[in-house]
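Every protein chain of the complex appears in place save one, which is left out.
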Amino acid sequence: MCPCHDATLFDLRSSWEAGYRHPETLKRATAVFMGPCQGKLCGKVAGDVIAALQGAAEPEERRPSVRPPLFPVRMGDLAYEDESKPAGGAA
Amino acid sequence: MTSAHPDEPVAFTFEGRTLSARPGQSIASAILQSGTPVLTRSFKYRRPRGYTCGYDICGNCPVTINGLPGVTSCTTPVRGGEVVRRERGWPSTDRDLLRATDLMARFVPAGFQFRLFRSRPRLAHLAEKVMGRVAGAGRFPTPQAARAVRTRTEVDAADVLVVGGGISGCAAALGAAGTGASVTLVHPGRLGGRANARDSIVTHDRETAPAAEVAGRLASAVLAHDDIRVVDGFVMSYFETGMIPVVADGLVLECRPKHLVVATGSYDVPGLFPGNDKPGVVLADGVSKLLRVDRVVPWRRAVVMTDGGRGRPLADQLEQAGVEVVAIVVQRGAGASPEPGPGPADRQLDDERVLLGTVRAARGARVLRAVDVEVDGRVRTIRADLLCVALAPRPANDLALQRQYVTAGTTQTVGGGWAGADLSASTPGMSVVGSAAGWTSDDPDRAHAVGAAAGSGSGSTQGK
Partner (left out) sequence: MTLPGVATGRPKAGYDVVVVGAGVQGLATAYELARSGVTNVAVLDRSWPGGGASGRNGEMIRSAFSSREWAQLFDLSLRRFSELSAELDFNILFSPSGYLVLSTTDEELRRQDLVAAKQAEYGVQSEILDAAEVRRLVPHANPELARGGIFQRRAGFAHHDAVVWGYLRAAARAGVSVFSGVDVHAVLTSGGRVTGVRTDGGDIAADIVVNAAGAYSDDLNLTADVHLPLVKARLEMIVTEPVKPFLRCAVATPHLLGYCHQTARGEFVGGTELPGHDETDSLNTTYHMLRDMATKWVRLFPDLGGVRILRNWAGTVSQAPDLAPVLGEAPGVSGYHLSIAWVYGFMGAPAAGRLLAESITTGRVPAVMAPFEARRLIEGRSIAESTLVVTTDGRS
(Lines give C-alpha, C1' and ligand atoms only; values in the text may rest on other atoms or scores of the structure.)
Protein backbone atom coordinates (compact mmCIF):
# COMPACT_ATOMS: atom_id res chain seq x y z
CA MET A 1 0.00 0.00 0.00
CA CYS A 2 2.73 2.39 0.99
CA PRO A 3 5.71 0.95 -0.86
CA CYS A 4 8.18 3.27 0.84
CA HIS A 5 7.73 1.52 4.14
CA ASP A 6 6.08 -1.71 3.11
CA ALA A 7 2.92 -0.73 4.91
CA THR A 8 0.19 -3.02 3.72
CA LEU A 9 -3.55 -2.63 3.62
CA PHE A 10 -3.53 -5.32 6.27
CA ASP A 11 -1.29 -3.14 8.47
CA LEU A 12 -3.55 -0.15 8.05
CA ARG A 13 -6.70 -2.13 8.78
CA SER A 14 -5.24 -4.00 11.73
CA SER A 15 -3.82 -0.82 13.23
CA TRP A 16 -7.23 0.75 12.79
CA GLU A 17 -8.85 -2.23 14.48
CA ALA A 18 -6.31 -1.96 17.28
CA GLY A 19 -7.42 1.62 17.87
CA TYR A 20 -5.10 3.89 15.87
CA ARG A 21 -8.04 5.85 14.49
CA HIS A 22 -6.62 9.20 13.55
CA PRO A 23 -4.57 9.82 10.41
CA GLU A 24 -1.72 11.12 12.54
CA THR A 25 -1.68 8.11 14.85
CA LEU A 26 -2.16 5.69 11.96
CA LYS A 27 0.78 7.35 10.31
CA ARG A 28 2.92 6.74 13.37
CA ALA A 29 1.69 3.17 13.74
CA THR A 30 2.16 2.11 10.13
CA ALA A 31 4.66 4.63 8.77
CA VAL A 32 2.45 5.57 5.83
CA PHE A 33 3.29 9.13 4.75
CA MET A 34 6.72 8.78 6.34
CA GLY A 35 8.75 7.31 3.52
CA PRO A 36 10.81 9.14 0.95
CA CYS A 37 7.68 10.10 -0.96
CA GLN A 38 5.83 11.44 2.10
CA GLY A 39 2.54 10.28 0.73
CA LYS A 40 2.95 11.48 -2.86
CA LEU A 41 2.25 7.93 -3.91
CA CYS A 42 0.27 6.47 -1.04
CA GLY A 43 -1.58 9.61 0.08
CA LYS A 44 -4.65 9.23 -2.06
CA VAL A 45 -5.04 5.53 -1.42
CA ALA A 46 -4.35 5.93 2.30
CA GLY A 47 -6.97 8.67 2.42
CA ASP A 48 -9.47 6.46 0.63
CA VAL A 49 -8.81 3.58 2.98
CA ILE A 50 -9.14 5.75 6.08
CA ALA A 51 -12.32 7.29 4.71
CA ALA A 52 -13.72 3.85 4.01
CA LEU A 53 -12.87 2.72 7.54
CA GLN A 54 -14.63 5.81 8.85
CA GLY A 55 -17.51 5.27 6.48
CA ALA A 56 -17.05 8.74 5.00
CA ALA A 57 -16.23 10.17 1.59
CA GLU A 58 -13.08 11.84 2.84
CA PRO A 59 -11.27 11.37 6.17
CA GLU A 60 -12.73 13.55 8.90
CA GLU A 61 -9.33 14.82 9.97
CA ARG A 62 -6.69 16.74 8.06
CA ARG A 63 -4.06 14.78 6.23
CA PRO A 64 -0.75 14.45 8.07
CA SER A 65 1.51 17.43 7.50
CA VAL A 66 3.57 17.61 4.33
CA ARG A 67 6.99 18.20 5.81
CA PRO A 68 10.01 19.66 4.08
CA PRO A 69 11.80 18.74 1.96
CA LEU A 70 9.30 18.09 -0.83
CA PHE A 71 11.90 15.84 -2.43
CA PRO A 72 14.71 14.18 -0.51
CA VAL A 73 17.71 16.47 -0.51
CA ARG A 74 21.33 15.60 0.21
CA MET A 75 22.73 17.02 3.37
CA GLY A 76 25.78 18.27 1.51
CA ASP A 77 23.52 20.37 -0.70
CA LEU A 78 22.32 22.30 2.33
CA ALA A 79 25.57 22.52 4.26
CA TYR A 80 27.30 25.86 4.16
CA GLU A 81 30.94 25.44 3.21
CA ASP A 82 31.99 28.30 5.32
CA GLU A 83 30.87 27.77 8.83
CA SER A 84 31.27 31.39 9.69
CA LYS A 85 28.37 32.09 7.36
CA PRO A 86 25.55 32.76 9.76
CA ALA A 87 22.95 30.09 9.24
CA GLY A 88 19.88 32.04 8.36
CA GLY A 89 20.95 33.06 4.91
CA ALA A 90 18.93 35.85 3.51
CA ALA A 91 16.36 35.80 6.30
CA MET B 1 20.44 17.64 -20.47
CA THR B 2 18.40 15.62 -22.87
CA SER B 3 19.43 16.18 -26.42
CA ALA B 4 16.83 16.59 -29.13
CA HIS B 5 18.47 14.18 -31.53
CA PRO B 6 19.85 10.87 -30.46
CA ASP B 7 23.59 11.34 -30.34
CA GLU B 8 26.24 8.71 -30.25
CA PRO B 9 25.37 6.10 -27.67
CA VAL B 10 27.19 6.40 -24.36
CA ALA B 11 28.23 3.62 -22.01
CA PHE B 12 28.05 3.12 -18.28
CA THR B 13 28.83 0.27 -15.94
CA PHE B 14 26.01 -1.56 -14.21
CA GLU B 15 27.17 -4.12 -11.68
CA GLY B 16 30.16 -5.09 -13.74
CA ARG B 17 28.36 -5.06 -17.08
CA THR B 18 28.75 -2.33 -19.64
CA LEU B 19 25.40 -0.96 -20.79
CA SER B 20 24.90 1.42 -23.63
CA ALA B 21 22.30 4.16 -23.77
CA ARG B 22 21.32 7.27 -25.64
CA PRO B 23 22.66 10.29 -23.78
CA GLY B 24 19.83 11.73 -21.74
CA GLN B 25 17.92 8.50 -21.48
CA SER B 26 17.22 7.73 -17.82
CA ILE B 27 19.43 5.32 -15.93
CA ALA B 28 16.36 3.28 -14.96
CA SER B 29 15.27 2.93 -18.56
CA ALA B 30 18.70 1.73 -19.61
CA ILE B 31 18.75 -0.87 -16.85
CA LEU B 32 15.25 -2.00 -17.81
CA GLN B 33 16.32 -2.22 -21.44
CA SER B 34 19.13 -4.55 -20.42
CA GLY B 35 16.57 -7.01 -19.11
CA THR B 36 16.79 -6.20 -15.39
CA PRO B 37 13.36 -5.39 -13.97
CA VAL B 38 14.22 -5.41 -10.25
CA LEU B 39 15.82 -2.10 -9.27
CA THR B 40 15.79 -2.39 -5.51
CA ARG B 41 14.26 -4.23 -2.56
CA SER B 42 11.74 -2.87 -0.14
CA PHE B 43 12.65 -1.72 3.29
CA LYS B 44 11.02 -4.24 5.56
CA TYR B 45 9.96 -7.33 3.65
CA ARG B 46 12.65 -6.99 0.99
CA ARG B 47 10.06 -7.22 -1.75
CA PRO B 48 11.42 -6.71 -5.24
CA ARG B 49 10.75 -3.22 -6.59
CA GLY B 50 11.00 -1.82 -10.06
CA TYR B 51 10.31 1.19 -12.21
CA THR B 52 6.91 2.53 -11.20
CA CYS B 53 6.21 6.23 -11.65
CA GLY B 54 8.92 7.75 -13.81
CA TYR B 55 8.82 11.08 -11.98
CA ASP B 56 10.60 10.68 -8.63
CA ILE B 57 7.47 10.12 -6.67
CA CYS B 58 7.42 6.50 -5.61
CA GLY B 59 10.88 5.77 -4.21
CA ASN B 60 11.02 2.38 -5.94
CA CYS B 61 14.04 3.03 -8.11
CA PRO B 62 16.97 4.40 -6.08
CA VAL B 63 20.41 3.08 -7.04
CA THR B 64 23.97 3.95 -6.09
CA ILE B 65 25.74 6.00 -8.74
CA ASN B 66 29.45 6.72 -8.48
CA GLY B 67 29.38 5.93 -4.79
CA LEU B 68 26.35 8.04 -3.96
CA PRO B 69 23.38 6.01 -2.67
CA GLY B 70 19.73 6.83 -3.14
CA VAL B 71 19.91 8.35 -6.61
CA THR B 72 16.50 8.29 -8.30
CA SER B 73 17.27 6.32 -11.42
CA CYS B 74 14.07 7.14 -13.31
CA THR B 75 14.84 10.85 -13.49
CA THR B 76 18.62 10.75 -13.66
CA PRO B 77 19.89 10.91 -17.22
CA VAL B 78 22.77 8.76 -18.42
CA ARG B 79 25.76 10.96 -19.14
CA GLY B 80 28.28 8.24 -19.81
CA GLY B 81 30.95 6.67 -17.63
CA GLU B 82 28.85 6.19 -14.49
CA VAL B 83 29.33 3.25 -12.21
CA VAL B 84 25.88 2.09 -11.15
CA ARG B 85 24.83 -0.60 -8.72
CA ARG B 86 21.71 -1.63 -6.89
CA GLU B 87 21.46 -1.28 -3.16
CA ARG B 88 19.42 -3.78 -1.25
CA GLY B 89 19.34 -7.53 -1.28
CA TRP B 90 21.52 -10.30 -0.08
CA PRO B 91 23.33 -11.86 -1.82
CA SER B 92 21.95 -9.74 -4.67
CA THR B 93 19.02 -7.51 -5.48
CA ASP B 94 17.75 -10.14 -7.93
CA ARG B 95 17.76 -13.02 -5.47
CA ASP B 96 17.33 -11.95 -1.89
CA LEU B 97 17.44 -14.74 0.62
CA LEU B 98 16.15 -12.43 3.32
CA ARG B 99 12.94 -11.80 1.44
CA ALA B 100 9.94 -12.26 3.68
CA THR B 101 7.14 -14.17 2.07
CA ASP B 102 3.72 -12.60 1.93
CA LEU B 103 2.66 -15.17 4.46
CA MET B 104 5.34 -14.06 6.89
CA ALA B 105 4.26 -10.48 6.43
CA ARG B 106 1.03 -11.37 8.17
CA PHE B 107 2.96 -12.26 11.28
CA VAL B 108 4.99 -9.10 11.35
CA PRO B 109 2.32 -6.44 10.87
CA ALA B 110 3.03 -2.82 11.70
CA GLY B 111 3.81 -2.60 15.36
CA PHE B 112 4.96 -6.18 15.78
CA GLN B 113 8.23 -4.91 17.20
CA PHE B 114 6.40 -3.49 20.21
CA ARG B 115 5.06 -6.93 21.08
CA LEU B 116 8.29 -8.88 20.69
CA PHE B 117 10.79 -9.43 23.43
CA ARG B 118 9.04 -7.18 25.90
CA SER B 119 10.62 -9.03 28.78
CA ARG B 120 13.89 -9.75 27.01
CA PRO B 121 15.36 -6.32 26.41
CA ARG B 122 18.74 -7.67 25.36
CA LEU B 123 17.24 -9.89 22.74
CA ALA B 124 15.12 -6.99 21.56
CA HIS B 125 18.21 -4.86 21.19
CA LEU B 126 19.94 -7.57 19.20
CA ALA B 127 16.93 -8.04 16.95
CA GLU B 128 16.86 -4.31 16.28
CA LYS B 129 20.51 -4.36 15.33
CA VAL B 130 20.00 -7.18 12.88
CA MET B 131 17.06 -5.32 11.39
CA GLY B 132 19.20 -2.24 10.94
CA ARG B 133 21.94 -4.15 9.16
CA VAL B 134 19.38 -5.60 6.82
CA ALA B 135 17.58 -2.32 6.13
CA GLY B 136 20.57 -0.10 5.50
CA ALA B 137 22.90 -2.74 4.13
CA GLY B 138 24.95 -1.63 1.22
CA ARG B 139 23.94 1.99 1.43
CA PHE B 140 26.54 4.53 2.38
CA PRO B 141 28.30 7.16 0.34
CA THR B 142 31.98 6.81 -0.37
CA PRO B 143 33.94 9.62 1.28
CA GLN B 144 34.80 11.11 -2.10
CA ALA B 145 31.20 11.05 -3.29
CA ALA B 146 29.97 12.57 -0.05
CA ARG B 147 32.46 15.41 -0.12
CA ALA B 148 31.67 16.17 -3.74
CA VAL B 149 28.11 17.15 -2.80
CA ARG B 150 28.52 20.89 -2.52
CA THR B 151 26.52 23.92 -3.40
CA ARG B 152 26.81 27.63 -3.39
CA THR B 153 23.92 29.74 -2.20
CA GLU B 154 22.50 32.53 -4.26
CA VAL B 155 19.59 34.88 -3.75
CA ASP B 156 17.08 34.97 -6.56
CA ALA B 157 15.36 38.30 -6.94
CA ALA B 158 12.68 37.37 -9.47
CA ASP B 159 9.23 38.90 -8.98
CA VAL B 160 7.45 35.71 -9.94
CA LEU B 161 8.47 32.16 -9.18
CA VAL B 162 6.83 29.50 -11.30
CA VAL B 163 7.20 26.00 -9.89
CA GLY B 164 6.77 23.34 -12.54
CA GLY B 165 7.63 23.61 -16.22
CA GLY B 166 4.91 21.57 -17.84
CA ILE B 167 2.47 23.09 -20.31
CA SER B 168 0.78 25.18 -17.62
CA GLY B 169 3.96 26.31 -15.92
CA CYS B 170 5.61 27.34 -19.18
CA ALA B 171 2.50 29.20 -20.30
CA ALA B 172 2.18 30.94 -16.95
CA ALA B 173 5.85 31.94 -17.02
CA LEU B 174 5.42 33.43 -20.47
CA GLY B 175 2.30 35.23 -19.31
CA ALA B 176 4.08 36.72 -16.32
CA ALA B 177 7.17 37.67 -18.28
CA GLY B 178 4.94 39.35 -20.85
CA THR B 179 3.96 41.94 -18.26
CA GLY B 180 7.57 42.90 -17.68
CA ALA B 181 7.97 41.00 -14.46
CA SER B 182 11.14 39.01 -13.91
CA VAL B 183 10.40 35.32 -13.71
CA THR B 184 12.20 32.26 -12.43
CA LEU B 185 10.89 28.90 -13.57
CA VAL B 186 11.94 25.79 -11.67
CA HIS B 187 11.55 22.37 -13.20
CA PRO B 188 13.43 19.11 -12.78
CA GLY B 189 14.74 17.82 -16.10
CA ARG B 190 13.41 18.64 -19.51
CA LEU B 191 10.78 21.37 -19.77
CA GLY B 192 7.38 20.15 -20.85
CA GLY B 193 7.06 17.58 -18.09
CA ARG B 194 4.46 14.90 -18.45
CA ALA B 195 3.06 16.47 -21.60
CA ASN B 196 6.23 15.45 -23.46
CA ALA B 197 4.94 11.90 -23.48
CA ARG B 198 1.27 12.58 -24.17
CA ASP B 199 -0.79 12.42 -27.33
CA SER B 200 -3.83 14.32 -26.08
CA ILE B 201 -4.94 17.26 -28.15
CA VAL B 202 -4.44 20.73 -26.73
CA THR B 203 -5.88 24.01 -27.90
CA HIS B 204 -3.39 26.83 -27.80
CA ASP B 205 -3.74 30.20 -29.52
CA ARG B 206 -6.89 28.97 -31.27
CA GLU B 207 -5.00 26.07 -32.84
CA THR B 208 -5.08 22.45 -31.82
CA ALA B 209 -2.04 20.20 -31.64
CA PRO B 210 -0.81 17.17 -29.69
CA ALA B 211 0.25 17.98 -26.12
CA ALA B 212 3.85 16.98 -26.72
CA GLU B 213 4.08 19.42 -29.63
CA VAL B 214 2.54 22.30 -27.66
CA ALA B 215 4.85 21.53 -24.75
CA GLY B 216 7.84 21.67 -27.08
CA ARG B 217 6.77 25.03 -28.53
CA LEU B 218 6.14 26.56 -25.10
CA ALA B 219 9.44 25.22 -23.79
CA SER B 220 11.37 26.80 -26.67
CA ALA B 221 9.63 30.12 -26.09
CA VAL B 222 10.49 29.99 -22.40
CA LEU B 223 14.13 29.14 -23.06
CA ALA B 224 14.38 31.97 -25.60
CA HIS B 225 12.84 34.56 -23.26
CA ASP B 226 15.33 36.97 -21.70
CA ASP B 227 13.30 37.65 -18.58
CA ILE B 228 12.73 34.02 -17.65
CA ARG B 229 15.44 32.23 -15.73
CA VAL B 230 15.03 28.49 -16.07
CA VAL B 231 16.46 26.41 -13.26
CA ASP B 232 16.81 22.65 -13.53
CA GLY B 233 16.05 21.69 -9.96
CA PHE B 234 13.27 21.36 -7.44
CA VAL B 235 11.65 23.44 -4.77
CA MET B 236 12.51 22.23 -1.33
CA SER B 237 9.61 23.66 0.57
CA TYR B 238 7.63 26.75 1.39
CA PHE B 239 9.09 28.14 4.60
CA GLU B 240 8.20 30.92 7.02
CA THR B 241 8.94 34.44 5.77
CA GLY B 242 7.97 33.26 2.30
CA MET B 243 11.33 31.62 1.71
CA ILE B 244 11.20 29.10 -1.12
CA PRO B 245 14.61 27.50 -1.57
CA VAL B 246 15.36 25.75 -4.83
CA VAL B 247 17.95 23.01 -5.02
CA ALA B 248 19.73 22.58 -8.33
CA ASP B 249 22.99 21.02 -9.37
CA GLY B 250 25.61 22.72 -7.23
CA LEU B 251 23.29 25.57 -6.36
CA VAL B 252 20.79 26.56 -3.73
CA LEU B 253 18.66 29.43 -4.86
CA GLU B 254 16.87 31.41 -2.19
CA CYS B 255 13.65 32.66 -3.73
CA ARG B 256 11.26 35.02 -2.05
CA PRO B 257 9.01 35.97 -4.93
CA LYS B 258 6.26 38.55 -4.75
CA HIS B 259 4.07 35.99 -6.42
CA LEU B 260 4.22 32.21 -6.51
CA VAL B 261 2.72 30.22 -9.34
CA VAL B 262 2.22 26.59 -8.45
CA ALA B 263 2.23 24.50 -11.60
CA THR B 264 3.35 21.28 -10.01
CA GLY B 265 1.03 19.06 -12.05
CA SER B 266 -0.37 15.82 -10.80
CA TYR B 267 0.60 12.52 -9.29
CA ASP B 268 -0.46 9.22 -10.70
CA VAL B 269 -2.51 7.22 -8.24
CA PRO B 270 -1.68 3.55 -7.68
CA GLY B 271 -4.31 0.82 -7.61
CA LEU B 272 -5.11 -0.99 -4.42
CA PHE B 273 -4.71 -4.75 -4.94
CA PRO B 274 -2.30 -7.42 -3.73
CA GLY B 275 0.98 -7.26 -5.58
CA ASN B 276 0.52 -3.64 -6.65
CA ASP B 277 4.19 -3.02 -5.90
CA LYS B 278 5.55 -5.77 -8.16
CA PRO B 279 8.03 -4.83 -10.85
CA GLY B 280 5.92 -4.67 -13.98
CA VAL B 281 3.10 -2.75 -12.33
CA VAL B 282 3.71 0.73 -13.73
CA LEU B 283 1.74 3.95 -13.44
CA ALA B 284 0.39 5.49 -16.62
CA ASP B 285 2.72 8.48 -16.95
CA GLY B 286 5.67 6.22 -16.17
CA VAL B 287 4.65 3.98 -19.08
CA SER B 288 4.29 6.92 -21.44
CA LYS B 289 7.60 8.39 -20.39
CA LEU B 290 9.47 5.17 -20.94
CA LEU B 291 7.93 4.72 -24.38
CA ARG B 292 8.07 8.28 -25.62
CA VAL B 293 10.88 10.08 -23.83
CA ASP B 294 13.30 7.30 -22.96
CA ARG B 295 12.17 5.30 -25.99
CA VAL B 296 12.54 1.96 -24.30
CA VAL B 297 10.03 -0.87 -24.64
CA PRO B 298 10.77 -3.50 -22.01
CA TRP B 299 7.36 -5.23 -22.22
CA ARG B 300 5.47 -7.61 -24.56
CA ARG B 301 1.99 -8.14 -23.17
CA ALA B 302 0.14 -5.47 -21.26
CA VAL B 303 -3.02 -5.17 -19.24
CA VAL B 304 -4.24 -1.60 -18.82
CA MET B 305 -6.33 -0.74 -15.80
CA THR B 306 -8.42 2.43 -15.78
CA ASP B 307 -11.25 4.21 -14.03
CA GLY B 308 -11.97 6.78 -16.67
CA GLY B 309 -10.67 8.04 -19.98
CA ARG B 310 -6.99 7.32 -19.71
CA GLY B 311 -7.03 3.65 -20.61
CA ARG B 312 -7.45 3.84 -24.34
CA PRO B 313 -4.76 6.48 -25.02
CA LEU B 314 -2.31 4.39 -23.04
CA ALA B 315 -3.31 1.24 -24.90
CA ASP B 316 -2.76 3.08 -28.18
CA GLN B 317 0.71 4.24 -27.13
CA LEU B 318 1.61 0.70 -26.11
CA GLU B 319 0.39 -0.81 -29.37
CA GLN B 320 2.26 1.78 -31.41
CA ALA B 321 5.39 0.72 -29.55
CA GLY B 322 4.74 -2.92 -30.43
CA VAL B 323 3.35 -4.07 -27.09
CA GLU B 324 0.33 -6.34 -27.31
CA VAL B 325 -2.48 -4.98 -25.16
CA VAL B 326 -4.46 -8.00 -24.05
CA ALA B 327 -7.02 -6.29 -21.87
CA ILE B 328 -8.28 -2.88 -20.80
CA VAL B 329 -9.89 -3.33 -17.43
CA VAL B 330 -12.40 -0.60 -16.74
CA GLN B 331 -13.03 -0.60 -13.01
CA ARG B 332 -16.66 -0.78 -12.15
CA GLY B 333 -18.31 2.34 -10.87
CA ALA B 334 -15.57 4.43 -12.40
CA GLY B 335 -16.37 8.06 -13.04
CA ALA B 336 -15.71 10.20 -16.05
CA SER B 337 -12.27 11.07 -17.24
CA PRO B 338 -10.67 13.99 -15.49
CA GLU B 339 -7.62 13.79 -17.75
CA PRO B 340 -6.39 16.06 -20.55
CA GLY B 341 -7.61 15.50 -24.05
CA PRO B 342 -10.91 14.34 -25.45
CA GLY B 343 -9.77 10.67 -25.88
CA PRO B 344 -12.48 8.14 -26.75
CA ALA B 345 -14.31 6.75 -23.76
CA ASP B 346 -12.73 3.66 -22.31
CA ARG B 347 -16.08 2.05 -21.90
CA GLN B 348 -16.54 1.71 -25.63
CA LEU B 349 -17.69 -1.86 -25.80
CA ASP B 350 -17.02 -2.59 -29.46
CA ASP B 351 -13.46 -3.36 -28.42
CA GLU B 352 -13.29 -6.95 -27.21
CA ARG B 353 -10.26 -6.14 -25.08
CA VAL B 354 -12.41 -4.01 -22.79
CA LEU B 355 -13.43 -5.82 -19.62
CA LEU B 356 -15.78 -4.19 -17.16
CA GLY B 357 -14.32 -5.59 -14.00
CA THR B 358 -11.76 -5.18 -11.26
CA VAL B 359 -8.09 -6.00 -10.96
CA ARG B 360 -7.84 -8.42 -8.04
CA ALA B 361 -4.14 -9.22 -7.94
CA ALA B 362 -0.83 -8.89 -9.67
CA ARG B 363 0.85 -12.27 -9.77
CA GLY B 364 4.42 -13.46 -10.21
CA ALA B 365 7.09 -14.65 -7.82
CA ARG B 366 9.54 -11.85 -8.46
CA VAL B 367 8.14 -9.78 -11.27
CA LEU B 368 4.71 -9.51 -12.85
CA ARG B 369 3.65 -12.64 -14.75
CA ALA B 370 -0.12 -12.35 -14.76
CA VAL B 371 -3.03 -10.22 -13.65
CA ASP B 372 -6.14 -11.54 -11.94
CA VAL B 373 -9.23 -9.74 -13.20
CA GLU B 374 -12.68 -10.28 -11.80
CA VAL B 375 -15.49 -9.94 -14.30
CA ASP B 376 -19.07 -10.71 -13.30
CA GLY B 377 -17.97 -12.53 -10.18
CA ARG B 378 -15.47 -14.74 -12.04
CA VAL B 379 -11.73 -14.29 -11.73
CA ARG B 380 -9.67 -14.66 -14.87
CA THR B 381 -5.90 -14.86 -14.84
CA ILE B 382 -4.42 -12.97 -17.75
CA ARG B 383 -0.79 -13.45 -18.62
CA ALA B 384 1.08 -10.13 -18.91
CA ASP B 385 4.43 -8.57 -18.10
CA LEU B 386 3.02 -5.04 -17.74
CA LEU B 387 0.07 -3.83 -15.75
CA CYS B 388 -0.37 -0.18 -16.66
CA VAL B 389 -2.31 1.60 -13.93
CA ALA B 390 -4.14 4.49 -15.59
CA LEU B 391 -6.37 5.88 -12.85
CA ALA B 392 -7.45 9.48 -12.47
CA PRO B 393 -4.43 11.39 -11.14
CA ARG B 394 -4.54 13.72 -8.17
CA PRO B 395 -3.24 17.27 -8.00
CA ALA B 396 0.31 17.66 -6.70
CA ASN B 397 -0.77 19.92 -3.88
CA ASP B 398 2.14 19.63 -1.43
CA LEU B 399 3.70 23.02 -2.05
CA ALA B 400 0.36 24.81 -1.90
CA LEU B 401 -0.41 22.98 1.34
CA GLN B 402 2.87 24.05 2.85
CA ARG B 403 2.11 27.63 2.01
CA GLN B 404 -1.15 27.25 3.88
CA TYR B 405 0.72 25.98 6.92
CA VAL B 406 2.87 29.10 6.90
CA THR B 407 -0.10 31.38 6.39
CA ALA B 408 -1.92 29.64 9.22
CA GLY B 409 1.11 29.87 11.49
CA THR B 410 1.41 26.14 12.12
CA THR B 411 0.87 22.83 10.41
CA GLN B 412 -1.85 21.65 12.72
CA THR B 413 -4.71 23.95 11.89
CA VAL B 414 -4.82 23.45 8.13
CA GLY B 415 -7.64 21.09 7.31
CA GLY B 416 -8.25 18.65 4.49
CA GLY B 417 -5.47 18.29 1.99
CA TRP B 418 -6.41 14.79 0.89
CA ALA B 419 -7.66 15.30 -2.60
CA GLY B 420 -6.04 18.60 -3.38
CA ALA B 421 -9.09 20.11 -4.99
CA ASP B 422 -9.47 22.32 -1.92
CA LEU B 423 -6.31 24.15 -2.95
CA SER B 424 -7.29 24.96 -6.48
CA ALA B 425 -8.32 28.49 -5.58
CA SER B 426 -5.69 31.15 -5.90
CA THR B 427 -4.97 33.35 -2.91
CA PRO B 428 -3.12 36.66 -2.69
CA GLY B 429 0.49 35.99 -3.56
CA MET B 430 -0.16 32.54 -4.97
CA SER B 431 -1.85 31.12 -8.04
CA VAL B 432 -2.32 27.45 -8.80
CA VAL B 433 -2.58 26.43 -12.44
CA GLY B 434 -3.00 23.31 -14.54
CA SER B 435 -3.51 19.88 -13.09
CA ALA B 436 -2.12 21.11 -9.77
CA ALA B 437 -5.32 23.14 -9.60
CA GLY B 438 -7.42 20.19 -10.68
CA TRP B 439 -7.94 21.42 -14.26
CA THR B 440 -9.12 18.42 -16.19
CA SER B 441 -7.38 19.33 -19.43
CA ASP B 442 -4.31 21.25 -20.49
CA ASP B 443 -5.28 24.85 -21.05
CA PRO B 444 -2.18 26.90 -21.84
CA ASP B 445 -4.18 30.01 -22.67
CA ARG B 446 -5.83 30.03 -19.28
CA ALA B 447 -2.49 29.39 -17.56
CA HIS B 448 -0.97 32.23 -19.60
CA ALA B 449 -3.70 34.57 -18.38
CA VAL B 450 -3.16 33.55 -14.76
CA GLY B 451 0.57 34.10 -15.23
CA ALA B 452 -0.06 37.54 -16.71
CA ALA B 453 -2.25 38.48 -13.76
CA ALA B 454 0.48 37.26 -11.41
CA GLY B 455 3.07 39.27 -13.30
CA SER B 456 1.16 42.51 -13.26
CA GLY B 457 0.04 41.88 -9.70
CA SER B 458 3.62 41.50 -8.59
CA GLY B 459 3.86 45.24 -8.87
CA SER B 460 6.98 45.62 -10.92
CA THR B 461 5.54 46.05 -14.35
CA GLN B 462 7.90 48.24 -16.23
CA GLY B 463 5.52 48.61 -19.16
CA LYS B 464 7.50 46.71 -21.71
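Every chain is named by a letter (A and B) in the order it is written, and numbering of its residues begins at 1.
Convention: contacts are C-beta pairs under 8 Å (C-beta built on N, C-alpha and C of every residue); 3 or more make two chains touch, one makes a residue touch a chain.
All of these numbers come straight from a predicted model, not from anything done at the bench.
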Listed residues B:Ala11, B:Ile201 or B:Met243, member touching the removed chain: B:Met243
Option from B:Pro37, B:Pro69 or B:Gly166 whose C-beta touches the chain left out: B:Pro69
Per the touch definition above, residue among B:Ala145, B:Val297 or B:Ala321 touching the missing chain: B:Ala145
For chain A, the residues touching the chain missing from this view: 18-22, 24-25, 28, 34-36, 38, 65, 67-69, 72-80, 83, 87-89, 91
On chain B, residues whose C-beta touches the chain left out of the figure: 43, 67-70, 113-119, 121, 124-125, 128-129, 131-133, 135-143, 145-150, 237, 239-241, 243, 245, 254, 405-406, 409-412
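In the analysis below, only the chains that are shown with their structure count from here on.
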Contact footprint of chain B on chain A as seen in their complex: 1, 3-12, 14-15, 18, 29-31, 35-38, 40-45, 47-49, 51, 58-59, 62-63, 65-66, 68-81, 89-91
Of chain B, residues touching chain A in the complex: 42-45, 47, 49, 52-53, 56-60, 62, 68, 70, 105-106, 109-111, 146-153, 155, 234-237, 239, 241, 243, 247, 252, 254, 256, 267, 269-270, 272, 276-277, 394, 396, 398-399, 401-402, 405, 411-412, 414-419
